[in-house]
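Apart from one protein chain that is not included, each protein chain of the complex appears where it belongs.
And then chain A:
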Amino acid sequence: MFSNRKFNLLVPLFSILLGFLVGAIIMVVFGYSPIDGYTALWNGAFGNAYYTGETLRQSIPLALTGLSIAFAFRSGLFNIGAEGQVFVGWLAAVWFGITFDLPAVIHLPLSILVAALAGALWAFVPGLLKATRGVHEVVVTIMMNYIALHVSNHIIRAYLLESGSRTYRINESASLRSEFLTDFFSGSQIHWGFIVAIIGAFIMWFILEKTTYGYELRAVGFNPHAARYAGMSVKKNIIMAMLIAGGFAGIAGAMEGLGTFGAMHTHAGFSNLGFDGIAVALLGANTAIGSVLAALLFGALKVGSLSMPPVAGVPSELVEIVIAIIIFFVASSYIIRWAVLRFKKEEK
């Protein structure tokens, strides 16, 4: 009675609901009002044009890192390295935006492309090691994260530093920001990146579902041995998958560099965009559309949580608990599956 498709939709929905429910219980236990808390969360995410803009802005890079991880996952790879790919993409986009002065129609797409290439290059290393030497990509990507963090910090300090801890601003022609959008969302930092994210989701869907390439990638993901037996090159597909996944994460970095900040600052630690992307992909059941929707939810939770302490007095950490519980239930979808199957049995 339950097709897999339906199940893929049900599990995340139940998980979200349970997440909010447990969040409410925790609020009650600690003497806060869940209604006030969630109202503040909602108003802080969609209450007016400004907050809606901020929510969208926060969702853009999350959607792209989500796509990155989902894409790799469909090919049987676990791309923990989105975090590092975000950093190199961000740096590459900002560097290209500062250094060159071109007409916007060329400059902007090229900046994004450069970021994608940088991210792809960063993902190429673990892809190559996995394909040729069988080194597990999780280990390599985690190491690449640290390399990206510290190398980008060094490059910013040594070559691109304007003042304090920030690079020069990118040229206007490479910027994704626009007066129109900023005014429309009453001064928020929203930028045209949401179109990039939607195009990204479309590209992922198209590659995976409509091309031979995508078919091979998915086949490798399902069963590499069977794929090899069927005459597909597992090595080539692993490298391809990592390249494309890295490209998505690199573009996520470009969104921060060309959109939100218009520059890059040195980071003391990780931005968490890549790590949150894992949760986004998981909640989105590793599909393109799912990742975009999950990114919207996470963006809303993150931006909305900023309003919870000042408006309702509820600590913003509570939202992190809600997010953690949602992820927990998605990850343990087995429990939900089991519960549903039990009901099914009883009915018989």
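FYI, a contact is a pair of C-beta atoms (placed from the backbone, for glycine too) under 8 Å apart; a residue touches a chain by one contact, two chains touch by 3 or more; residues count from 1.
By our rule, contacts and distances are computed from a predicted model.
In the listed set "Nucleoside-binding protein", "L-lactate dehydrogenase complex protein LldG", "Phenylacetate-CoA oxygenase subunit PaaJ" or "Sarcosine oxidase subunit delta", the entry agreeing with the UniProt name of the missing subunit chain is "Nucleoside-binding protein".
Within the complete assembly, A:Phe20 is the residue of A:Phe20, A:Phe100, A:Tyr213 or A:Phe328 that touches the hidden chain. Where chain A meets the missing chain, the touching residues are 1, 10, 17-18, 20-21, 24-25, 27-28, 31-36, 38, 44, 50-51, 54, 58, 164-166, 187-189, 256, 260-261, 265, 268-269, 271-272, 303, 306-307, 309-311, 313, 316, 340, 343-344, 347.
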